[in-house]
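Working notes, beginning with the structure itself.
The other protein chains are all here in position, but one chain of the complex has been omitted.
== chain A ==
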Amino acid sequence: MEKWRATSNLRRSLKSILNRQLSSVSEFRYLNEKRSCQSSFNLIRDCKSLGQVNAIQHRCFSSASTLVQRNPSFSTLNSDDISYFKGLLGEKSVIQDEDRLETVNTDWMHKYKGSSKLLLLPRSTEEVAQILRYCNSRCLAVVPQGGNTGLVGGSVPVFDEVIVNISSMNNIISFDKVSGILVCEAGCILENLISFLDNQGFIMPLDLGAKGSCQIGGNVSTNAGGLRLVRYGSLHGNVLGLEAVLANGDVLDMLGTLRKDNTGYDLKHLFIGSEGSLGIVTKVSILTPPKLSSVNIAFLACNDYSSCQKLLMEAKRKLGEILSAFEFLDTEAMNLVLHQLDGVRNPLPASMHNFYILIETTGSDESYNREKLEAFLLSSMEGGLISDGVLAQDINQASSFWRIREGVPEALMKAGAVYKYDLSLPVEKMYDLVDDMRIRLGDLAKVVGYGHLGDGNLHLNVSAPEYDDKILEQIEPYVYEWTSKHRGSISAEHGLGLMKANKIYYSKSAETVQTMASIKKLLDPNGILNPYKVLPHLLNS
């Protein structure tokens, strides 16, 4: 508890510094700063350089936590740089065309937009190394980019950083059928890897809605969770090795394919989840589980949240080793999906239930597993835990159930403006937050709750026809404070990116963050890799 108090003291003292410095700034910015003071640690680092400020272009996000200033120590691109890159990569891999830049400058949610003037498409680790070596020497900021499906603005430039997109590095290097170890380049699209492995009789240990576009390098860099974490664990366990390029162009070859290797510090874990701020991942070696023949999926309805929790406990106990996914959505989420997406229908007839649970089991014996699942479902029904449910009879029904759960983010996008929060909370408390937010927001916006109940991960989304600061005020910092109070994580799987760069203190202590900053300084002294993100701006000096 003391640590949290220490950080709020830090906040208060920052606020007073901020107020003093701002007295010399124009009125407009002062008003904005005042509003954002409660929730952000953003400081205008160097007041003297305010004259040359390049304020960030945020289409719809308001002032809160977005008053980042372009770091003046980064150089600006000049024609010599362009010629160098063209010589290094060839004309086709150096993109300055405005239309293409428009796409790579904008994130999937159309919430963050940078103004990069250069997109580079290296095709090998050597090219990535040369790019970084050059950028480091020139002090040019770089944004590593993969599928650009991140949800916290971590994959697009904030200002005019050079975008290094790994999509061209999409080869599968090797696959060992006995051990199931796959070695591939970081630009391989997850869905392609899944199809490749399918032919070999294996599956990827992670699966997410964005699989058609996201790349394994990005998944590893963000320690993506996904739908099967409850069964196969996180990437920290499944990634056996990786190859990364540091800011100064050094290539760290940690591409082991060994299950056990206790020789020295296991540095790859630093890169897994560091969101491209410590190095660019260029190759990944990952352990893939065998594809088991019997997959069954049930779509269930519960009357209240406590039944959902009990169902989870029962599922873990009765289904045990065959449980491979446990997801939930509330009525709001279901309504949204039915409304916004085509070809989707509620598997459960007529009456709207309060909560929907999706359970998937994967095992090797079809009849045995199906019986086990059926027995579990019937006993849950008799015990009153579920009010209704459907067991998928074939692959079409199974994919339609997944379509509902995986379609929620898409439906939210179509519904207009969405404020997305990804929180890890104790399972008993999880839905209390959703209820609280509903009371706070009233008619202002719709609150939707869904997520990986099996992992204690809530995706709290607030949907409104348009972005509005009034809504944002009610959400932040209340959501973060609530999460912090219950010792939860303010970013379960999405990462910090730009959106939560200054929010880390809600979930990590000051000393921990300080150590992180030291590591960043060690591996990237000039701070060129994905600047303004992940760690608080205050520490990047």
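Following the convention adopted for this analysis, a contact is a pair of C-beta atoms (placed from the backbone, for glycine too) under 8 Å apart; a residue touches a chain by one contact, two chains touch by 3 or more; residues count from 1.
Here is the rule we go by: contacts and distances are computed from a predicted model.
Engineer: For the complex's missing chain, which UniProt name, "Very-long-chain enoyl-CoA reductase", "Trafficking protein particle complex subunit 6B", "Electron transfer flavoprotein subunit beta" or "LYR motif containing 5a"?
Structural biologist: Checked against "Very-long-chain enoyl-CoA reductase", "Trafficking protein particle complex subunit 6B", "Electron transfer flavoprotein subunit beta" or "LYR motif containing 5a": the hidden chain maps to "Electron transfer flavoprotein subunit beta".
Engineer: Could you tell me which of A:122, A:241, A:347 or A:363 touches the chain that is not displayed?
Structural biologist: Result: among the candidates, A:347 touches the missing chain.
Engineer: For the chain left off this view, which of A:287, A:381 or A:427 is in contact with it?
Structural biologist: From the options A:287, A:381 or A:427, the contact with the absent chain belongs to A:381.
Engineer: Looking at the whole complex, which of A:340, A:397 or A:509 touches the chain that is not displayed?
Structural biologist: Checking each option in A:340, A:397 or A:509, the one touching the absent chain turns out to be A:397.
Engineer: Using the document's contact rule, name the residues of chain A that touch the chain not shown here.
Structural biologist: Chain A touches the chain not shown through residues 299, 345, 347-349, 374, 377-378, 381, 386, 388-397.
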